[in-house]
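Yeah, one chain of the complex is gone here, protein chain that is, but the others are all in their spots.
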Amino acid sequence: MAEMNMAQAINQALDLALAADDAVIVFGEDVGTTGGVFRVTDGLQETYGAERVIDAPVAESGIVGAALGMAIAGLKPVAEIQFLGFAYPAYDQIVSHVGRIRNRSNHRFTAPMVIRIPFGGGIGAAEHHSESAEAMLAHTPGVKVVVPSTPIDAKGLLLAAIEDPDPVIFLEPIRMYRALKQEVPDEHYTLPIGVAQTVREGVHASIVTYGSMVRASQRAADLLAEEGVSVEIVDLRTISPLDEDAIVATVRRTGRLVAVTEGHRTGNMASEIAAIAQEKALYSLLAPVERVTGWDTVVPLKRTEAHYVPGPERIAAAVRRTLGT
Amino acid sequence: MAEMNMAQAINQALDLALAADDAVIVFGEDVGTTGGVFRVTDGLQETYGAERVIDAPVAESGIVGAALGMAIAGLKPVAEIQFLGFAYPAYDQIVSHVGRIRNRSNHRFTAPMVIRIPFGGGIGAAEHHSESAEAMLAHTPGVKVVVPSTPIDAKGLLLAAIEDPDPVIFLEPIRMYRALKQEVPDEHYTLPIGVAQTVREGVHASIVTYGSMVRASQRAADLLAEEGVSVEIVDLRTISPLDEDAIVATVRRTGRLVAVTEGHRTGNMASEIAAIAQEKALYSLLAPVERVTGWDTVVPLKRTEAHYVPGPERIAAAVRRTLGT
Amino acid sequence: MEPVRILSPDGSLVGDAPFDLEEARRLFAAMVTGRTYDHKATAMQKQGRLATYAPFEGQEACQIGSVAALRPDDWLVGTYRDAAAMWFQGYPWQNLFLGRMGDERGGEAPAGVNVTPPSITVGGHMIHAVGLGWAERLQGRDRVALTLFGDGATSEGDFHEAMNFAGVYATPTIFLCQNNGFAISMPRDRQTAAEHLADKAIGYGMPGIQVDGNDLMAIYSVTRDAVARARTGEGPTFIEALTFRIGPHTTTDDAGRYREDGEVEEWRTRDPIDRVRAYLRLNDAWDEAWEQETADAAGDEIEAAVAAAEALEPFGPTAMFDRMYAEPTSAMDRQRGMLRRDG
Partner (left out) sequence: MEPVRILSPDGSLVGDAPFDLEEARRLFAAMVTGRTYDHKATAMQKQGRLATYAPFEGQEACQIGSVAALRPDDWLVGTYRDAAAMWFQGYPWQNLFLGRMGDERGGEAPAGVNVTPPSITVGGHMIHAVGLGWAERLQGRDRVALTLFGDGATSEGDFHEAMNFAGVYATPTIFLCQNNGFAISMPRDRQTAAEHLADKAIGYGMPGIQVDGNDLMAIYSVTRDAVARARTGEGPTFIEALTFRIGPHTTTDDAGRYREDGEVEEWRTRDPIDRVRAYLRLNDAWDEAWEQETADAAGDEIEAAVAAAEALEPFGPTAMFDRMYAEPTSAMDRQRGMLRRDG
């Protein structure tokens, strides 16, 4: 057990995976010598060598495509894309090949690989560094999409992703890399992919969310608690496949739902959550499902970003609307 | 006025645009000499020459990126990508540049361009030729996304798209290219982008849809009419920005809604439509919004495709569910 | 740049034959079998028994000659136009037919056959060949990966990234470009301003070789050398094979819109099969009866494959939900249920 932040927890997960299985390799821009732009892969190349922790040229499609070839031939690559905004050039490889090789080959060839991608805003970064396009990844057949919100979850989910026989896109909320520390068990453990977790129990309303929005939602719940409102928070942890049962169960319990994501509003995960809630629990809904989201604009730069990324106040206001207060 | 199918109507729109404005150019793989793989650009290079109807190397990112440069410098390019499944390599240019140049340059540089893309299934084509990833395009800031369902609409919407000062992605339902003929006015006309149209009036339930699913929905409505069920059909015609008022109005009228798309189920336009309906008209809803969609699988090949792409029977069944029959 | 040539169109040698007469007869028969499949598939498409088909007539030397230089466990990563190569590396004709019938089971290579399903998108598959060969090396095995693609594919960004990675990591990859003159309607000289496609190799620090793509011996020989380099850790090679597709781009294409009949006739005189026949004849290794036997055997083989493909029980409509993941996810289960409910 050691106190660590999410970046350290992920580093430890990679370290354990590399140590346990020769088939695991780490591959991406600047992951080796310099330990990654977020230092998430720090020290791994020193330990495992440049043939297992591999620095790549600046070519995201190449990284994902080569990792797929490696996965087919028996390795378990953990590829890294530096920011989600730089994953778009690799999207064709993801949607056309990574997510399809199993179907295309009728199970003969498979892609046991992970694509790690830091994502999301809130740090006032340059353009393209605050993207939250996870909805398009969740809309992609044949891959799973996992989003941890804490150091403990990050380690357990990443180890599960590496061991998964299918490709997993592992989205790491940039803002959470160093935002909080937890006592993380030293040893190997996994958390199940596809299973949501109730991270706060409450009776008046539910928030369903994931990634860095879990913390923002906790803060909103704290604000609301002062007003006597008790909020349940469900952390999806996996956005593809969705744990529909968990969404439906919390709606049935509280009758009020706020779905929170920082992705662009139209066609994001909040819309999916709302669609599921009304489909499976319409008659439990005491108010419309509120969606608190980013907007259909480019993520604004530092000076306006706070008005784009949902914060505790906006989330709390939405909960109040579901309560008619 | 002449009877024509959608391919011909689009060809005529391009012809009119090329004739009216020297800034308009057509650009894409095989659009020139051979008139496009669907013959949609047939004859245009003969009329306007190889400098205005330009054959491109096999490079989709290059086509979209070069078109963007052209648009910034004063042209109005109408780029073609051969199939939506081949647009993924161009997605980075679309999301990172085409949709952002106006914001990034604070209106100084703009992208008055159109990207025409045949899409959707139903013709038993090879892998990658039946994609329906329009949800990810609608999720993209800074572009508009238009989907015609008839020859008349295709012509008027395409001319509007070409004249629009912002980039428009124009998705052409492959199945509709030659599926039906209409009397199309010979002269120039435009139809408004962002405005849905009620294509069938009804009182018991509503279907909101677009593209080739309009025809499937009409057939479903015909089936239901025999059972005494009167269905209203709203053809969105534009999926970004969405005509929310039209969605809400039809739900308020009938109290029952089926959203139909052929995209993968999770995170598609049907989810967005359902989210809007419950948000703005929860208390009008007499039943959960039903979503009839493609599945979260690769679009299957010919032998199974009919079980993937929604047909009249599946749509009718969903309408019946909203009616509890 | 002078393309490598060993066998002249008239069957005479202008270099050293890289294999003996027996092997030449075996490869001749393989090319004949390939062409038999090609003609059969074209005919079946016309009858509506296959979906769109991309014929490869004229490119048999590229496909059989290159694969002949592989070991049975080497990787082959090709396209929609590479059925002969795939088959020669162990992929069943039956599955090639199945794929064109719109049946996903056609994508499955038999155990031990390291042939990926044909790539339908242009450009995306070459990088897989880079990763495949690289992974073999990292795991201490000496398998190599041969990837086939067209002249058009060299324009895609993914070609560039694949070539660059192969160069940087010195992966055991053989890039074989079948330059058949056209990418659908786009002629090679409008595809790129490079004088030769083979010139592109220099930008990646790898050897680039141009070869007569209708010369079985030349193709075999340059591929064999490239395979040897790859196998011994000397890195990748780019081979540009000059060839021509005699047929249309696909069965829905009208090639008359963009090329002259004369060009096709001209290329027919350089037919790769005729050339080997002429060679065998000159060397007393050919007679009418053997040719007939070969053709009959090829015909039987192809007909049997068609019959097997057509006889296969169709799979159920919900099979699609079982092919996406090792274990169907909750989403697959839910959606299977919906499809069952609605039929």
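Each chain carries a letter (A, B and C) given by its place in the written order, and its residues are counted from 1.
Criterion: a residue touches a chain if its C-beta (ideal position, glycine included) is under 8 Å from a C-beta of that chain, and two chains touch if they have at least 3 such contacts.
All figures in this text were calculated on a predicted structure; none of them were measured in a lab.
Taking every chain of the complex into account, the omitted one touches A, B, C.
Of the listed positions B:A9, B:V37 or B:L75, the one in contact with the omitted chain in the full complex is B:L75. Within the whole complex, the absent chain has one touching residue among A:A23, A:I101, A:V168 or A:V298, and that is A:V298.
Across B:G62, B:G124, B:P185 or B:P312, the residue that sits in touch with the chain not pictured is B:G62. Against the chain not shown here, chain B presents residues 23, 25, 51-52, 56-57, 59, 61-62, 65-75, 89, 92-93, 96-97, 101-110, 141-142, 144, 165-166, 194, 240-245. By the touch criterion stated above, the residues of chain A touching the omitted chain are 29-30, 32-35, 37, 55-62, 85-86, 89, 124-129, 265-266, 295-298, 300-305, 307-308, 313-314, 317-318. Mapped onto chain C, the interface with the missing chain covers residues 155-161, 164, 167-168, 170, 190-195, 199-206, 235.
As a convention for this text, only the chains that are shown with their structure count from here on.
Distance between Cα centroids is largest for the pairing of chain B with C. Rounded to whole angstrom, the centroid-to-centroid distance between chain A and chain C, based on C-alpha atoms, equals 40 Å. For the pair chain A and chain B, the distance between mean C-alpha positions equals 30 Å. Look at where the CA atoms of chain B average out and do the same for chain C: the two points lie 36 Å apart. Among the residues of chain C, those in touch with two or more other chains are 104, 121, 124, 157-158, 320, 323-324, 331-332. Within chain B, residues 61, 85, 89, 127-128, 266, 296-298 each touch two or more of the remaining chains.
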